[in-house]
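To start, I am sharing the structure in question, which I have written as C-alpha cells.
For this view, one protein chain was removed and the others were kept in their places.
Our next item is subunit A:
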Amino acid sequence: MAIVYEFVWRVLHVLLHIHRTLITWFRIRLRNWNGQLWSRALTALLVPIALSFPNQKKLVLAPGKRVGRRYRWGADGKSLEKLPDHIGLLIAEEEPRYTDIANLVVWCMAVGISYVSVYDNYGVFRRNNSRLMDEILKQQQELLGLEGSKQLSVEFLNNGTDKQDHQVVLCQSLLKVLSPDDGKLRIVQAAQQLCRAVEQREKTSKDINVTVLDSLLRESKSTPDPDLVLKFGPVESTLGFLPWHIRLTEFISLPSHVDVSYEDLFSALQRYASLQALENKQTAYRHITSNLTSTPTHSDSLLLRNVKGSPGCLCEACWIVRALPRLGCIPAYEINNDNKNRSC
C-alpha cells in the first residue's frame, strides 16, 4: 500500500513540474508575442512618419518618448487607489541581473513610491553596492532622459563615519540596499545594546517592551515598515528579510526579475491597491458596527456614503452595507446595482 502512495506522490510531483514549466513557457511566449505585436504595430505606424519627416525628428522622438513615459508612470502611480509607501524588492534568485534591478528601482521611484528597499539573501547587493548604484544612475538616464536625471538629487547618505551607508536619495525617494545582516543580526545588536544598558544600571529589564525595541530597530522615525514586498524567484520564503518589520507586509510573488517589464510591476501594484482598498473599507465598517447601538455620527454617515455594497460580495464591508438599512440603524443608502459585476 505504501508503494502505491509513493507512486501516486511521485506522479503528482511530475505533474506539478510540467504544470509549472508550461505556465512559465506560456507566459514568456505570450509576453514576447505581445511585445512583437506591439513593436510591429508601432513600427507600422511610425514608418510613414519616419519617411516623411527629415532625419532630425527621429532623434527628437526618442527623448520625447522618454519624457512621455516618465509622465505616464507618474500618472499611473496617481491613478492607483493606494501606492505602497515602502516597497521591498526581494530577489530570491541565484544570479542577480543588475540592469533589471535598476529598472525596477527607477520605475518604482517614477511611479511615486517614497521608499524602495532591495534585498537578496547572499548579501551580494550590499557587497557590490557601488556597482548597483552605477547601474541605477545609468538606467535613470536611459529611462527618464537627461531632463529627468537632472531633477534628481543623488546623495550618498553618510552616517558620519568613513563607512558608506547603504542608502541613497533619488528623485525624492530613498533607496536602501539590505542584506540578511539587517534582519536578525540587527535585532540581536539592539538586544545587546539594551542588555548593556541594564548591566550599567541605566535601565531595568521591566523597561524593555515592543515600543522600546521598535524605536531602536527603526533607522529613522520617518521610515515606514515595508507595505509590500515583491518576491522575484521560485523560492517561497522571506529568506531572512527584515523579520521585525514585515509583520503586516503584503507579499506578492513574481516568477523572475530577469527581463521583468514595467507592466509586470504595475499589475502587482494594482493588485496591492485592491487589497488595501478592501482592508480600509473593512476597518471603517468595523469601527462603525462596533458602535451600532449608538447614534451614528455625521462622519460615520460620510464614510458610508462613499462606499457601495456590491450584491453577492462576501466581504465584510459590502455585507454590512446591505444589512444596516434592514437593521434600521442608519437611513438606507442606495445600493448601486451598477456595481453588480464590479469586484469589491
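Heads up, the rule we're going with is that a contact is a pair of C-beta atoms (placed from the backbone, for glycine too) under 8 Å apart; a residue touches a chain by one contact, two chains touch by 3 or more; residues count from 1.
Operating definition for what follows: contacts and distances are computed from a predicted model.
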Choices "Proteasome assembly chaperone 4", "Arp2/3 complex 41 kDa subunit", "Alkyl transferase" or "NTF2-related export protein 2 isoform X2" - which one is the UniProt name of the chain not shown: "Alkyl transferase"
Residue of A:I23, A:A75 or A:V188 touching the missing chain in the full complex: A:V188
Contact set of subunit A toward the excluded chain (per top definition): 12-13, 16, 92, 121-122, 180, 183-185, 187-188, 190-192, 194-196, 198-199, 203-206, 208-210, 212-214, 234-241, 243-244, 246-252, 275, 286, 289-290, 314-316, 319
